[in-house]
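A single protein chain has been omitted; all remaining protein chains appear in their positions.
Labels A and B are assigned to the chains in the order they are written; within every chain, residues are numbered from 1.
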Amino acid sequence: MKAIRFLIAFTLLSIIAVPGYGQAKKKQVLNLFCWSEYVPQEVIDGFTKETGIKVNVENYASNEEMLSKLLAGGSKYDLIQPSEYVIEALIKAEKLEPLTLENIPNIKNLDPKFTKLPHDPEGKYCVAWMAGTVGIAVNTAKVKTPVAGYKDVFNGTHKRRIVVLNDSREIVSWALATLGISANDMTPENLEKAKPILAEWLPQVKVYDSDSPKTALLNGDVDLGIVWSGEAAILWSKNKKFTYVLPSEGAHQFIDSLAVPKGAPNKENGEKFINYILKPEVSVLISDAFPYTNPNAEAVKLLKKSQRDNPASYPPGEPKLETYKDIGKAAKDIDKLVTDLKGGKK
Amino acid sequence: MHAAIAAPDTGGTRRPGLLGWLLMAPMLLWLIAFVIAPTVILLVYSFCQRDDLGQVVYTFTWDNYRRIFIDSDTGEFGTIYFTVFVRSVVYAGLTTIICLVLGYPVAWFIGRAPESRRNLLLTLLMIPFWTSFLIRTYAWITILSTNGLLNGFLQYTKLIEEPFDMLYTPGAVVLGLVYSYLPFLILPIYGSVEKLDNSLVEAAFDLGAGPVRAFQKVILPLTQPGIVAGVLLVFIPAIGMFAISQLMGGGTQPMMGEVIQNQFMQARDWPFGAALGMTLVVLFAVVFWFTSRRQGAAEG
Partner (left out) sequence: MPSGMPLVNLLCAGWSGMVFLFLYIPIILLVVYSFNASELSFIWGGFSFEWYGKLWRNTALIAAAKNSLIIAAITTVFSVVLGTLGAWLLYRYKFPALRSLSTLIFIPMVIPEVIMGVSLLILFTVLATPLNQWLATFSEGYFENGFATIIIAHTTFCFPFVLVAVQARLSGVDPFLEEAAMDLGAPPLKAFWLVMVPYLLPAIISGALMSFTLSMDEVIVTFFVSGPGSQTLPLKVFGLAKKGLDPSLNALSTVFIVATAVFVVLADRMRKLNR
């Protein structure tokens, strides 16, 4: 018995001391913390082949998850892939390393529209990965009336046939948009104004899904929904009956970027990776897999016509778009508002 | 519940000697390090505030607990979180009952099967659960959705005209919960059934009062520890479960687990999430302590 216990103690110690043992700087690695299903495996493999750097990938399914893990500490990441408002918050909290732009010459390939944006005015903390919008996907085989904005979605004729993102901030911003209020103006007074609108809208929703809202549309469980543009793009490429409309009241444009967190052990490797994905032929691979809006002007030139024609990936015209800014403490109030209404509180 | 975990009524009567404490040391140390310590941290968090980024600020406040119990708009006792909790309990309770009805006969069947077959049957029972829970749930979505297999089959056989909504309903959520938790109820009951003395069982049936009486008077009490353990293992985790209500229920009716998870993700309000979690844990611990005390007193 004593022998067994000794064995157990020994095993415990060896397990802690060995596999959890981080690698010393002799071996070149890159710890990539990215959205699940946003970085194609071929891109990662191509990078390793070209540079010899091993890529350790960890995934998350929302910005908040990423923030949770990043801030709690415990793992050292070299690259993260936040959305624009998170970058702003991170810069404010001094959690990002400024990039050494000389290491990223390919940055010239970016469309100037996607550089020096409000969340990173000096353009030195992040490099745009993919952009997109949140808009209305419509199954035109089922929905015959015109849908131009949020009000049309929730006018009562599509009761319980709607899917929306499970994102409190998005949901509230749509209500505010119909009132002409900016999505970044989340004051308690504005939230009060949004409340009656949402109280009318939310009971009409059948499914809340941020991960794969296209599933409900494809399965015929819903007829229309407010979804990410990439999801709508995939729907359109599968069946042209799924159209995508940017709401007339105003839509959210999001920009996901690559950034280096403070204290990253392999910062240069991270910059090498950024430089690699800015190559037009590599960027095309990303667009092939994830049909969002590619900010790389050189890459867009190389895309197929069917990709450039996709109304969800590259919306025509000059739609009314707005990027999110960090709203700090208001995140808590928004979540409370939506949860209360979902729960049936009047 | 108590019989399964609290002081047993037979057997243990001695106080542990040095050897006893030594043997208990690993478990005690483990519990202190990985159960008590994290719970203490959480307790500390629940009294803290959060900063703009959602990180914890070590300033004492009762706000989090106040928000759980007192409605911020009306100032009355009773909040949306009560409703959410009750809803979770109802779903968990329904799931447990259905699992019992479905599972007890299965546990009986496996437990009374010839010994060579038992392990095979047990493994057969568990195999579906070695595929990922997400994949299984998506499989159910494929079956239950409007354009899905069940609707397709029913329409093909002309049993129904139009497809009807099976997914994103409370029924779908319960089905998902039952499907996830069934083995956890069957296994402990199996443990009890397996050790039933065969002659005892036969004697029970021989009493001539029929199988129902035999079951009620003899078998049920004998398998009670297994039933109790099984119920525990289903009911309590089911209260905290959240993924199923989102995936199969559409997320329209928030459950306790979802609300808590939200606080650590979207809402970025860790202290409040910690407060919610602590409240649940304390509630369960109190109920458990109370009933185990009652049982201890009843046994004299």
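Assume a residue touches a chain if its C-beta (ideal position, glycine included) is under 8 Å from a C-beta of that chain, and two chains touch if they have at least 3 such contacts.
Since the model is a prediction, treat every value here as computed from it, not as a measurement.
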Cross-chain touch to the chain not pictured, restricted to B:Thr59, B:Asn147 or B:Gln216, is B:Asn147
Positions on subunit B contacted by the hidden chain, ascending:
3-16, 19-20, 23-24, 26-28, 30-31, 34-39, 41-42, 102-103, 105-106, 108-110, 112, 116, 118-120, 122-136, 138-140, 142-143, 145, 147-149, 152, 179, 182-184, 187-188, 190-192, 194-195, 201-202, 205-206, 208, 210-211, 214-215, 222, 225-226, 228-229, 232-233, 236-237, 240, 243, 256-257, 260-261, 264, 270, 273-274, 277, 280-281, 284-285, 288-289, 292-293, 296
In the full complex, which bits of subunit A touch the chain not displayed? Write them out.
1, 8, 15-16, 19-25, 31-33, 35-37, 41, 56-61, 65, 68-69, 72-77, 211-212, 214-215, 218-219, 234, 238, 290
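In this section, only the chains that are shown with their structure count from here on.
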Just the number, please: Cα centre separation of subunit A and subunit B in whole Å.
34
Mind listing the subunit A positions that touch subunit B in their complex?
5, 8, 62, 64-65, 67-68, 71, 89, 92-93, 166-169, 205-209, 215-216, 218-221, 326, 328-329, 331-332, 334-336, 339-340, 342-345
In the complex, subunit B residues that touch subunit A:
26, 50, 52-55, 80, 83-84, 141, 145-148, 163, 165, 167-168, 246, 250-254, 259, 262-269, 272
